[in-house]
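A protein chain is absent from this complex, but the other protein chains hold their places.
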Amino acid sequence: MSAQGAEVRGAVVPGAGAARQGTLVGAASADGSPAGATRTMTYLQAITDALRVEMRRDERVLVLGEDVGAFGGAFKATEGLFDEFGADRVQDTPIAEAAIIGTSVGAALAGLRPVCEVQFADFVATGFDQLVNVAGKMHWRTGLAVPMVLRLPSGGGFAGGPFHSQNPEAWFMHAPGLKVLAPSTPADAKGLLAAAIRDHNPVCFLEHKHLYRRVKGEVPLGEHVEPFVARTVVAGDELTIVAYGAMLHLAVEAAARFEPGRVEVLDLRSLVPLDEDAILASVRRTGRVLIVDEANETCAAGAQVAALVADRAFSDLDGPVRRLAAPDVPIPFSPGLEEAVLPTADRIAEAARELLAY
Amino acid sequence: MSAQGAEVRGAVVPGAGAARQGTLVGAASADGSPAGATRTMTYLQAITDALRVEMRRDERVLVLGEDVGAFGGAFKATEGLFDEFGADRVQDTPIAEAAIIGTSVGAALAGLRPVCEVQFADFVATGFDQLVNVAGKMHWRTGLAVPMVLRLPSGGGFAGGPFHSQNPEAWFMHAPGLKVLAPSTPADAKGLLAAAIRDHNPVCFLEHKHLYRRVKGEVPLGEHVEPFVARTVVAGDELTIVAYGAMLHLAVEAAARFEPGRVEVLDLRSLVPLDEDAILASVRRTGRVLIVDEANETCAAGAQVAALVADRAFSDLDGPVRRLAAPDVPIPFSPGLEEAVLPTADRIAEAARELLAY
Amino acid sequence: MIGRAVLVEDPHPPTPDRAPDAASEHPPGAVPRTDDRPSTAPRLTLADREALLELMVGMRTFEERGVALYKQGRTPGSFYDGHGQEAIPVGAAFALGPDDVICSPLIRDMGAHLVRGTDLTEIIRHHLGRDNRLSRGREGNVHFGDPRKGVVGMVSMLPDMFVVAVGMAMAFRLRRERRVALTFFGEGATSPGAWHEAMNFAGLRKEPVVIVCENNGLAYSTPTSAQFAVPPAERAAAYGMPGVVVDGNDVEAVFAVTHAARERALRGDGPTLIEARTMRMHGHGSHDDARYVDPALLEAWRGRDPIATYEATLRGAGVDVDAVRARVLERLDAAVEAALATPLPDPAGATDGLWATDEPVPLGRGDAPWSGFAPAPPEPAAAPEAGR
Partner (left out) sequence: MIGRAVLVEDPHPPTPDRAPDAASEHPPGAVPRTDDRPSTAPRLTLADREALLELMVGMRTFEERGVALYKQGRTPGSFYDGHGQEAIPVGAAFALGPDDVICSPLIRDMGAHLVRGTDLTEIIRHHLGRDNRLSRGREGNVHFGDPRKGVVGMVSMLPDMFVVAVGMAMAFRLRRERRVALTFFGEGATSPGAWHEAMNFAGLRKEPVVIVCENNGLAYSTPTSAQFAVPPAERAAAYGMPGVVVDGNDVEAVFAVTHAARERALRGDGPTLIEARTMRMHGHGSHDDARYVDPALLEAWRGRDPIATYEATLRGAGVDVDAVRARVLERLDAAVEAALATPLPDPAGATDGLWATDEPVPLGRGDAPWSGFAPAPPEPAAAPEAGR
């Protein structure tokens, strides 16, 4: 998979929407690293780097969650932050997701910028109410901004089983007032997380656990933010594969099995706001679309993309709007079962082949 | 609106899937009412009737929730049950949705058949974890059945504001292992609730508050169960309107503005399982589809229906897959604002007109 | 709305005779007992006391008008009132300084909004679904707060805003500010898990939060006997914080315990749970005739009406109670008239403002009418418009 990661980095080709991409802040950054400098980082390191850079830059930023302090978090995403910023800004909390989210809302209302971690994204269900009813609805109801980020280590692929493999993003998409981001590369993980921290709204940040240590890439040093838009990762004319998070890498791998220029791969990166223009522009050009979700199929993000395309790109479609997603069962533990359930590059390629032949 | 209710009842026409409809249990029932006898009831009375009949029929059935006891519930859906069945089977609970749902799971595992009420569907977010992680995943993980029903008074249209108007069904649809029902008529409210109580799985039962007292209809007395399939309410050849719950009535009203036989209206009734055959059969025949959701648009039930149609009925489509739904904001309180946000018969008719002209 | 009271020597220490005969049993039925009058009671001038009365009368009068407007069909949705509980929001909020926040006044706490100085016309516009600065018609009934006055409005889910209040208090503590967050909720709201999580965070980290639990004996139709085994104040110890029972019908007692709790929080000693015992005198909302409540119980509590009692006391102390009522009524009439003349919000704007696009504006300072506070320093930056 790190090979796939490399492939993705190597394959970034200008396409629809590309003009809107890239680093917004290019000047020398808070930690003095020269503009334009990069370093190879894992996806996980990029997340830590974003937290560190933003915490240095803005003293209102604080981190809270279970075991995120001296221990550095279950996945070590906050490693080193406690030493640098101390117990006030890197807070271990009791096991209480509603309070983690709810006190973050309060801290945000009082002028801080909390970044809270749910140890596994699956546990967000225990704090769901604070997220959807308090954080999500606040600004529209009252005009009060809730600048906070909820970091959600999500996704499967490593025998995590039914409670450590979920991709809950569609729940958030169906809750007005929450932004939803899902990076696939280290540079995006950093840039989107930094941008989320600077955003004035509650942002659900889906970090894919299976990418944490398996994907490496060049990441800009110092300040680096990415806009909440899609990115064309592979350019093509005959079929658009829409993906995000871990699925993006499989989509790129699948696309590479076809002649160059046939299959386009679009990395959504942001699910709310959804870059409808980029999706429609690509599909209108290729005329065929395959949408890949790691989440359970029904009412997933991909359903929304499919509905969008089926409405607004209908007249340009040369074939059915196809989806590939996890079937509607919990994610199984035993690796063979898990592989049977999660989309694979093989299955993506097969679906692509079918569509191209339509 | 009760006129619309009547219209719906009068307009039931055999169509795709109609063969699978109707009362499964037609024999004389537990309370001695003769087979085939009906009475005019409101949607709310039909719900109470289902509870009463099923509680008489099966002593394992019990009801629990906030104020459902002697008070009869915030909407009076459990009125009279406390007097008839006593405090053990009609239990007032503390304000604690997670415990209401979680103890229901436990009671179900121990052989009872709890029907629990969340006072307003919006509050389900506070018990979401027990629902999706404990109830929903149980059978697939362990083989243990969780026969329980979660009654969810849902929907807007009466100045309930952001916390008393929600339609959360898509969240449940995206959580494997939960059945999801959303009746639009009194007879279905009774028949689907009774069937839900007899089902061996956790069922989310979305009762639309705005229909409670505004829709009346003939309801079979005694035992009456309905299968979890869609029903063609108005037959037509040129356009299919897919709706459920309160929207069904608006769809029927809108369909009536066109020449008879042009617009078909399909009442989904069950969202999980989703009657894909009925949807596809209708759309393949009409070639055009408009999907109406009262819920917020993104990742709603309608998105799933749209995705389904765009994939599997693509070659039969004569126009884009259109949706009408609430935009992605909380539901406003002030009636003028609320009306601006919720779909109306006018807007449905307008969208239908556009599609027919496509 | 209430002028800053002149500092007059009129200590009015709480006397035992104002604490009614105690019964340790739990309401309904039991007459509450104030078991923890702070030893160093804060001073209330006669003007303060008049202000307290005026605020309670203001709440009562507003809510009576609200019920009428609701019954006339002018108020969409629902209407809730805190008839008989006025002493709690008024007494508690009166103990707050201008920089303190309330997060949030709940279903029976109209008086707290009045103490903070939220514009009455805006409140009525809000209730009527007219265009207004508090909610722009997006919210109704008790769901409002004026951020310009340091008040965050409630959400329905109980007691979510308590959790949020703990987070605000945490921010104050981290920034070493001398401010507290005060939160209100009913006794029924102690059952949801969110209450426990908030209590645990607050007690463990000694957050400067003042917790006012209004035990009015009922949660909708549910009596406390079906809600919990142990009254809220006794449960505070499980979180390492003091629990104080106060007579919720005694505005000065509520003021005194809240003042003490605030002082404690400002000292860094952490939260206090105040259980104010009272009785819900009306239905849960105006739609509820509360047939399930024993009339004898209501009758007993009617004799302890917080306004009637206080009025009698103040009349004895020389306050022109009729003038107070007249002032309140005049303001209310004017506000209702202005509100009724206000148009409904423009439907075209129904969906705007989902996202915050500008740098957030800090909460403003609330009115702090108690004479014990020094003359107010100048106002900081203004709070944002709702939904803009």
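Here are a few things to note about the model shown:
Labels for the chains are A, B and C, by order of writing; each one numbers its residues from 1.
Rule of thumb we're sticking to: contacts are C-beta pairs under 8 Å (C-beta built on N, C-alpha and C of every residue); 3 or more make two chains touch, one makes a residue touch a chain.
In this text, all values refer to a predicted model and were calculated from it rather than measured experimentally.
The chain not displayed here makes contact, within the full complex, with A, B, C.
Within the complete assembly, B:Gly177 is the residue of B:Pro162, B:Gly177, B:Gly191 or B:Gly319 that touches the hidden chain. The chain that is not drawn here is touched, among residues B:Val53, B:Val68, B:Leu81 or B:Val105, by B:Val105.
Screening A:Ala96, A:Ile279 or A:Val305 against the full complex identifies A:Ala96 as the residue touching the chain left out. From the options A:Ala35, A:Ala256 or A:Leu337, the residue with contact to the unseen chain in the full assembly is A:Leu337.
By the touch criterion stated above, the residues of subunit B touching the omitted chain are 62, 88-89, 93-94, 96, 98-99, 102-112, 114, 129-130, 133-134, 137, 139-147, 176-177, 179, 200-201. The missing chain lies against subunit A, touching residues 66-67, 69-71, 74, 92-99, 120, 122-123, 125-126, 158-164, 327-330, 332-337, 339-341. Taking the whole complex into account, subunit C touches the unshown chain at residues 191-197, 200, 203-204, 226-230, 234-235, 237-241.
Convention: only the chains that are shown with their structure count from here on.
Chain centres computed from CA atoms place C at the largest separation from subunit B. With centres defined as mean CA coordinates, subunit C is found 39 Å away from subunit B. Subunit A and subunit B have Cα centroids lying 33 Å from one another. Looking at subunit A, one finds that residues 129, 133, 137, 140-141, 176-177 touch two or more other chains.
Along subunit C, residues 135, 138-139, 143, 155-157, 193-194, 354 each make contact with two or more other chains.
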